[in-house]
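One structure below.
All protein chains but one are shown in place.
Per-chain numbering from 1; labels A and B assigned in written order.
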Amino acid sequence: MRTGVVVGVIAGIVGLILILGWGDVEGPNGSIVIGLFQGAAYGLLAVGLVLVYKGTRVFNFAAGEFGTLAAFIAFLFIHQWKVVPYGLGILFALIAITLLGLFMERVIVRPLMHAPRVTLLVATIAFGLLLVGVELFAFRPEPKNLHPLIQGIDQATGQPVGPELAGYFVSPQEMVIVGVVLALAASLGWFFSKTDLGLAILATSQDAFATRVVGIGVARTSQLIWGMAAFLGALAGLLYVPAGGALAPGVITTQTLIPAFTAAVIGGMTSLPGAFVGGIVVGLLQQLALWASGHYYLGDQPWQQLIPGSADVAVFAALLVVLLARPQGLLGTEA
Amino acid sequence: MSFLEIRDLSTGYGAIPVLQGLSFDVEEGETAVLLGLNGAGKTTTILTIAGLHEAWGGSVTFDGKEITGRDPKRLVAEGIVLIPEGRHVFPQLTIAQNLRLGAWPYRKDRGGNRERIEQAVEYFPRLRERWAQMAGTLSGGEQQMLAIARGLMARPKMLLIDEASLGLSPKLTHTVFDVVRQINLAGTTVLMVEQNAGVLKLADRAFVMEKGTIVYSGAGADMNSADIRQAYMGAPA
Partner (left out) sequence: MATATEVLRPVTTREDKWRPSTKGWVARRAVLLLILGGIVFLTASVEGFWADRIARAAIFAVIGLSLNMVLGYIGQVSLGHQAFVGIAAFIAAYYATEKAGCEFEGCSMSTFITSTVFAALSGAIAAGVLGLVALRIRGLYLALITLAYGLVSQNSIFEISFLTRGGAGMPAVRPDGWVGDHAFAFLTLIFLAGVIFVDWSMMRSKVGRAILSVKHSEPVAASYGINVTGYKIIAFVLSGLFAGVAGSLLAFRNQNVVANDFSFVETLTWVLMVVVGGLGNRVGVIIGSAFFAMFGFILEPVLHWLGGLWGPLHFLEEAGAQAYVVIIVGAALAIFTIIEYPGGIGQQVSPITRWLGGQRFSMHPDGHGKHQTQASEASKTGVMGRLGLQRSGSTDEVTEASDETAPTSVMERATVMEQATASPPPPPAPAVHPDDEPVAHASGSADDPPGKPDPVPEVGGTDEGPASRKRGFLGKLGLQKNGAAQQEEKTR
């Protein structure tokens, strides 16, 4: 991947936040840290998206709901039924969603293997909507709250828990995110470069016909890919929801699916590390937009009032620019 | 009972038939060549044998077992290995990784694979020089060598080779044919699709295809006679 470009972009965004925020009371550091953590969650989801696209040439628009549903399942076990400790609830959710990914592969992806890609895309939309419907039906639209493993605020003192980083208190959940992401990056790297199955998945994404020629079972890699993608999606949801706020039906689709896809597109839709780094870029970009729109005045109104949702607008603009500027180069034949 | 028996094979693309009742036999241990004009259906035939294209009718029997419509996964494990037209190496994997995947059914047999690799680089020393290079950046000829080497990793009993000489220099073509001869001598049955007439020298048997059927079959030596050559080169029948 064009690593240099991406590193440059990240440096540029961070630099902009720093320069613009110089002398600001709150300071820009918080924005950078938040951006990094959010970006990590986007990156996780993006890695799943790229995996599925590489391996089976599908844009999985149901990916966001893997995350939302995982959070709901954890919520169900931990807070609603109160039957299991936190860790076990998370584990149940991960297992359930991984199975759901396998189910989706079997019921939707495999029968449509030879169908046009756009048909498959519509099918994943339908599946995503089905999951949203199930969430709405089972949990109703009112937002819930899935607590993080360790509360970010000390109940007794009201003080934020966790170390201070450049004036920003890093919450325990955010540290969990960092830990999980690092562990995941290491194990994925190992899986794809060292194991036969990992190589087989990479091979599938490069020349699906040739994988059949050498005798690799198509069904098996496809299953593996979808199972892994669902697992990653679930993990993203379980990490993002407690850190990012309310748990409502469809929340990951509305809040993180597009940033994650943007991250994947920045990574060329084919590079797993690229997708992850893309996630960081998007996370930082959102913070820059939010921060800037809240701080700059146009007449008597800040931008935020004039154009709400500046973070989303920034992501959309980034997606559009990347796609328009390099429709073929960055994306291969399918742009 | 021949090693590979094709009986009344028919298939096509969409509604359009390509093979219309194709029959031929390949005996164990021999090298057979399939000739024919462009579009005669040679690739289609070989893909259908390898389980990569669906047969509409007829049967393929290998070593006494009917294998029509079997999954390529099983066929490779049973020793029917294809070296496809257009190489189809994995472009973003190294030579080493390509070879590793070539041995997919035997991936647990590390020791055996090492021996196989030794053998392959003996045939094509160039592969060793480029060991860690991405296959996509290899030259066309090098990719063809890799494709053949990858096929050998799967311990073929029956090797199907589709136009291995396409785009190769005369010298390399010669090398490739020579390697095929060695492979054959080592006990592997070979079915080659070729346009290069030089292949007839190593063929025990030759078939000429036209519009989806065999119009001529005979010993490879017979094929050298000028009129039959002319027939498959396209003079009106």
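For the reader, a short list of remarks on this structure follows.
Please note the rule applied: a contact is a pair of C-beta atoms (placed from the backbone, for glycine too) under 8 Å apart; a residue touches a chain by one contact, two chains touch by 3 or more.
A quick note: this is a predicted structure, and the numbers were derived from the prediction, not measured.
Of the options A:A96, A:V132 or A:L146, the residue whose C-beta touches the omitted chain is A:V132. Considering the whole complex, the residue from A:L247, A:V265 or A:L284 that touches the absent chain is A:V265. When the full complex is taken into account, the listed residue touching the unshown chain is A:P308, out of A:P85, A:G179 or A:P308. The chain not displayed touches chain A at residues 57, 59, 61, 107-108, 111-119, 121-123, 125-130, 132-134, 136-137, 140-141, 250, 253-254, 257-258, 261-262, 265, 305, 307-310, 312-313, 315-316, 319-320, 323-324, 327, 331, 333-335.
We adopt the following convention: only the chains that are shown with their structure count from here on.
Between chain A and chain B the centroid-to-centroid distance comes to 45 Å (mean Cα coordinates, whole Å).
Looking at the complex, you find that chain A touches chain B at residues 196, 199-200, 202-203, 206-207, 209-217.
Residues of chain B that touch chain A in their complex: 50, 52, 71-73, 75-77, 82, 84, 88-93, 97, 100-102, 104-105, 107, 150, 154.
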